[in-house]
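All protein chains but one are shown in place.
Right, subunit A next:
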Amino acid sequence: MLGLINRSFQFFLIDTWGVEAWETVAAELALPFAGFEAMLTYDDAALDKLVDASSAHLHRPRDSLMEDLGTYLVAHERQATVRRLLRFSGANFCDFLASIEEMPDRGRLVLPELDLPFLVLTDLGAGAFRLTCHSPIRGAGHVIMGLLRAMADDYGALVLLDHLGQEGGADVISIQIADLEHYAARPFSFGLTA
């Protein structure tokens, strides 16, 4: 797995829970304090261990930690790039959702080794959708849910999200768009230099 993903979790810990939380978990796992290098490849188990150890240290359920990671990736200042790149997918939350299946391809366009979750969206009508998420990362569906929640906020949409558990090895998320323009969207311009 590309270190970029592990590094995201590392900075999620640092920015949300403080550098001490990261250092405690890193020490426990015998990781260097400098952490993961974004462009190096790590064993798939490394992220799992990191999430488990963080969950134990912070007394937070694993799933909720993963969901917070998804929100962090969109909403936190340090991850401004992620949010910008996601906003390229559509002019409103509906457009964004319609092109969400492209996400892994968009990732691979830039980093061929970046293995983002494989997503399948089903339109159930009346603003209701069902999203399935396949990924080797345990709890990836919860990350996607947190990410969707934060993107809905970003677009100013009122959206109800629910994790329906697993089906055939994939996480299933239900999405109900209640109001596409409920709040003011966060400003975004394509031309802004990142």
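Here are a few things to note about the model shown:
Quick note on the criterion: contacts are C-beta pairs under 8 Å (C-beta built on N, C-alpha and C of every residue); 3 or more make two chains touch, one makes a residue touch a chain; residues count from 1.
By definition in this document, contacts and distances are computed from a predicted model.
For the omitted chain of this complex, the UniProt record lists the protein as "Diguanylate cyclase", which is one of "Diguanylate cyclase", "Carbohydrate ABC transporter permease", "cytochrome-c oxidase" or "Molybdopterin synthase catalytic subunit".
When the full complex is taken into account, the listed residue touching the unshown chain is A:R84, out of A:K49, A:R62 or A:R84. When the missing chain is restored to the complex, the residue among A:M39, A:V120, A:L164 or A:A178 that touches it is A:M39.
What subunit A contributes to its contact with the hidden chain is residues 4, 34, 37-40, 81, 84-85, 88, 90-91, 106, 109-111, 189-191, 193-194.
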